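The structure under discussion appears below in the form of structure tokens.
A single protein chain has been removed from this complex, and every other one stays in its place.
Here the chain labels run A and B in written order, and each chain numbers its own residues starting at 1.
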Amino acid sequence: MSLLTVSNLTKRYRRDKKAIAAIDDVSFHIDPGETLALAGPSGSGKSTIARLVLRLIEPDAGRIDFEGNDFLALSGAALRARRARLQMVFQDPLAAFNPRATVARVLDDPLRIHGIASRSERPRRVAELLERVGLTADLATRAIHEISGGQRQRVAIARAIATKPSLIVLDEAVSALDVSVRGQILDLLLDLQRQERIAYLFISHDLGVIRAIAHRVVLLDAGQVAESGDARTVIDAPQSAIGKALVAAVPRLNRIIRQDPT
Amino acid sequence: MTALATVRDLTVTYRRDGSEVAALKSISLDIAAGERLAIIGESGSGKSTLALAIAGLLPASASIGGRIDWFLPSSQSAGAKAPPSVLPDISPSRGEIGSSTVGSSPTASVVGESRDKGTISPLEGEMSGRTEGGLVEREVRKSPFKQSYIPLPGRDIGFVFQDPSASLDPVMTIGKQIAEVARTHLGLTWLQAYAKARHLLERVRLPDPDSALQAFPHQLSGGQKQRVAIAAAIAAGPKLLIADEATSALDTIVQAEIVALIRRLVAEDGMTLLFISHDIALAAELAERIAVFRHGRLVELGTTAQIINAPSQAYTRALLDAHIGLDAKPLLNRAELQT
Partner (left out) sequence: MSPLRRFLRAPEAVAGAILLAALIAMALSASLLFPGDPQAIAGPALLPPFQDWSLPLGTDRLGRNVLAELFHGARTSLAVGLAAAAAALVVGAVIGTLAGFAGGLVDEVLMRITDAFQTVPSFLLALAFVSVVGPSLGVVVIAIALGTWTGPSRVARAEVLSIRERDYVAGARVIGMHPMAIAFREVLPNALPPVLAMSSVIVAAAILTEAALSFLGLGDPNRVTWGGMISEGRTVLRTAPFLSIVPGIALVLTVLGVYLAGEGIVETTAVRRGLS
């Protein structure tokens, strides 16, 4: 059974008194331990879908089933409790944390809110989480703005896995990182997936990265699904117009060598 | 190779809260006239600082050592407001440089720690350090000294920033923003400047240029705004176009369009392009030469083919290895999903 099933999801925005469909009848599913990538040009609705799936905004129509339950039917305390299983990592790790927070507080919050560890136990759990994402425990006392971008994104991942989720939404989670750091973060994500069987909804504009780490891909265009399927199959031979345009636009390192051997 | 500008021992230090941070450490490189040169590096590499230093746009809090010499064509430098008394100062170097810069008269400009235009020392000109063909390493000059000619940002150098929303005035029409550049630097009347702006909007392939003249930036998409920013950057016919991460905020499809546009405009106008990017693949697609920066130092400089096929430095190789293209080896082991 799928972990997450999104059916006929629709979200409209009002602009100049006209309702514009940001998301128009989108359906997809994610299996446990699977990486599904969402790709598309800007304005195609990738991030809107992420926010709908996380219930940060509410859809106008459609259905979201998560772990066998109607996710849209939840509210209040029941929704907050269920959020432990569905986490998110943002694009900009600096913006994703309270500017006054320390690393310890950022990781302590989910443990406290979901009653995962007692007050006396939490510092040890925070240290464990930091080590789990390849950081040292002494980082806990530092302020978020004092650590590097790569470290921050690791802390964001540690926070996301603190509540042992089954699905993490990664909204352009590696796009703002330097390439050398990006590789390490991707390795960490794959490592976690292998060990904890976490599924990822991987939102990215980078088809190269999607092809390298995703099982399946959904290509979006103007709020609708243009094409979906096995990530390598779709990206190697896109069928839709937007798929072809996206693939054609990717800068190629090797093509230069062959075409321009000066 | 005719140099448009030579950068020698350029050192830039930012002062912040009492401590000093070196953004560029003794950088020397030549920018050839008409070439497409990419500056690539990760965050903190100093690539944007180099772009700003070359454009003369560094903030006042930055202290600058070393020098940047310009060899702009005489037609361009004729308009420069260089005091005549300064010209003899650079004459010692004219002989050496003149042989390599056919059809252009060299004008040297020096970027000093303080931009004091008042003090003119003949010695400074003679000690220009370029007597050995401009390749001799020399001491970084810390003393305040004078520049004879600094190319004017906007007229001699066009600059395209990463975020077009931030570089365009939100309450001024597109037409006026472009026309203003043409009017200021080319001495056109408003009517001529608007005609020029319309022509430029056509050249950057903005749909419906007539109505775009009257539009405000917020009415355009990100890609269209960047086209407008490019139109404004080339309005005065600059010799050098600097694009600082100009496509990084755009999606892949729009990025490819903007890169194609920059390539076409540079070729049509015979401009020199300085393309600053974090993306080695994008730089390789556009540039003829690539300079790799790291921690404020120039790691490696070579033709695109050299850098991509035969990098001499480990860091360049690491950057190339870290690139995940469409032909990259998948990181994901497919068998795992079933287990």
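Simple rule for what comes next: a residue touches a chain if its C-beta (ideal position, glycine included) is under 8 Å from a C-beta of that chain, and two chains touch if they have at least 3 such contacts.
Here the structure is a predicted model, which means the values were calculated and not measured.
Only one of the listed residues, A:6, A:22 or A:96, touches the absent chain: A:96. For the options A:44, A:87, A:151 or A:228, the residue in contact with the chain missing from this view is A:87. Among A:2, A:27, A:42 or A:163, only A:163 touches the chain that is left out of the view.
For the chain missing from the display, the contacting residue among B:18, B:59 or B:207 is B:18, taking the whole complex into account.
Screening A:25, A:60 or A:109 against the full complex identifies A:109 as the residue touching the chain left out.
Touching residues on chain A toward the chain that is not drawn are 51, 54, 56, 80-81, 83-84, 86-88, 90, 92, 95-100, 109-110, 113-114, 145, 159, 162-163.
The rule is simple: only the chains that are shown with their structure count from here on.
Listed in rising order, the residues of chain B touching chain A in the complex are 42-43, 221-222, 250-256, 259, 278-282, 284-285, 303-305, 308-309, 318-320, 322-332, 334, 336-337.
For chain A in complex with chain B, the residues that touch the partner chain are 31, 33-35, 41-43, 149, 178-180, 182-183, 186-187, 190, 193-194, 205-209, 211-215, 232, 235-236, 245-257, 260-262.
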